[in-house]
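Scroll down for the structure; my scribbles are underneath it.
For this view, one protein chain was removed and the others were kept in their places.
Chain IDs A and B follow the sequence of writing; residue 1 opens each chain.
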Amino acid sequence: MSAPVVETHSLAKTYGLAPVLRDVDLRLLPGAGAFIVGGNGAGKSTLLRILAGLEAPSGGHALVFGQDTRKLAARYRRRIGMMAHQSFLYPNLTARENLEFFGELYSLADPQASADQWLGRVGLAEVADARVRTFSRGMEQRLSAARAMLADPALLLLDEPFASLDHDGAEIVATLIRGAVERGASVLATAHEVPEIDGVEFAVFEISRGLLTQRAYKEEVRRGGRIRSLLGR
Amino acid sequence: MSGFAAVLRKDLRLELRSGESTLALLALSMLVLVVLVFALDAARVRSVDAAAGALWVAMVFAGMLGANRALLAERDNGAMRGLLLSPLDPATLYAAKFAVALIFMAVAEVGAVILMVLFFNLEFDASIARLAPILALGALGFSALATLLSAITGRTRGGDMLLPILAVPIFVPALIAGVKASAAALAGAQLASMGDWLKIMIAFDVLFVTAGYLLFEHVVGED
Partner (left out) sequence: MNSSAIRNWLGYSTLALMLAALFMVFDYVPPEAEQGIAQLIFYFHVPLAWVAFASFGLVAIAGIFYLWLGDQLWDDLGYAAAETGMVFCTLMIVAGSIWAKPIWGTWWTWDSRLTTTFILWLMYGGYLMLRASADDTPQVARFAAVLGIVAVLDVPIVIASVRLWRTIHPAVLVTKQGGHGLEDPRMVATLLVCLAAFTALWAWLLMLRFTQLRTRSRMSALAVRIAFATAAASDKQVMELG
């Protein structure tokens, strides 16, 4: 059994006096995919931010690639791709310039070529040289997906990746996720409801009142295993 | 250091595209000088002390604006989080933002010097050339300090008001040295005679560039 890509032990997080996460135990093995569903304010985004190393836990531990998320070295951060509610994109740069910039940050061998390739994959090749400030929310979300996956990350942390997308956009992002999983990436995503992605099996967890409460939450998640879906309870 | 070059290039590209910050900095420098011309009634008297003082006041204000602007680009769309998430080292990010702030301040300084000569009835001669290293040392130190501090003040409620409150007292030694050396230079003195002042400015610069480089990681994180 290989080491988990993501692991948390009794993870807790408070904002001021309010506990947002309490006692979250999670394990994700390499190549596995999981969706975490929950309502607004349930703590999904907080969990992903902690795993990305953007916030520190108030209690417990979070480990990514076996490393404490509070002290992630650059070589591990390079292998993480994240999508969040904010796109992390620069409105006054063009789509291409944004991707090239992130390509350089992630030390890609040929940032220009990668940018072109990904613009094609997310269906933004035609607006490659338009500034991101002119984009619709859906277009920005697609570009954000490209930015997240540009460096072929081993771990994808996706916070509501299908939000603001129309049917075509959702198809594109689903295809990208499928492609990443096929390449062996691990995916941990959040959503309000479980989406359908053909050809990929995801485990589903529910987060509510700061706890991961799904029946299967203490079980390891294997790629290709049966999913225990939360819906239809 | 490809991260440094990437961030620097990105910020310069953004600025060249909009020109917003450069314009604001030059306008601020000019307006500060105008206020001081009238406040000090410098139109009548040819005073290198007043000129040097006014120049440095303009520079300090422009420097604060410049440092703020250097970090501003990362406020849209949570871009700073994107940078923190990336393999980019916070110290390298500091170096890039410091460089941007420095460039902004240098541009403002050039404008301010030209305006100073015009408003205070000075000459464009060798004394102006001798100003260059003094202003460079001042810009280095102030940009280093202001970049570090504006990462703090940008995210507290006091915000814009707080940056001068924090930066100015800390900058005082370099300010004293800079004004004295500038006034001496404008009066015709050679750089060798200002050794003590220059040493103070160099010490300040070394201290704050180092401190900024080492401490920046503590001020950019979340929570």
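Note that in this section contacts are C-beta pairs under 8 Å (C-beta built on N, C-alpha and C of every residue); 3 or more make two chains touch, one makes a residue touch a chain.
Just so it is clear, the model here is predicted, and its values are computed rather than measured.
By the touch rule given at the top, the unshown chain touches A, B in the complete complex.
The hidden chain makes contact, of the residues B:Lys10, B:Lys97 or B:Lys180, with B:Lys180.
Only one of B:Leu8, B:Leu83, B:Leu166 or B:Leu186 touches the chain withheld from this view, namely B:Leu166. Residue B:Leu148 is the one among B:Ala50, B:Leu71 or B:Leu148 that touches the chain not shown. Mapped onto subunit B, contacts with the missing chain fall at residues 145, 148-149, 152-153, 155-158, 162, 165-166, 168-170, 172-174, 176-177, 180, 196-197, 200, 203-204, 207-208, 211, 215, 218-219, 221-223. By the touch definition given at the top, subunit A reaches the unshown chain through residues 12, 14, 16-19, 22, 56, 58, 209-211.
Here, only the chains that are shown with their structure count from here on.
Per-chain CA centroids place subunit A at a distance of 39 Å from subunit B. By the touch criterion stated above, subunit A contacts subunit B in their complex at residues 49, 52-56, 74-75, 77-78, 80, 82, 84, 86-93, 97, 101-102, 104-107, 147. Taken in their complex, subunit B has these residues touching subunit A: 2-3, 5-7, 10, 13-14, 17-18, 73, 76-79, 81-89, 221-223.
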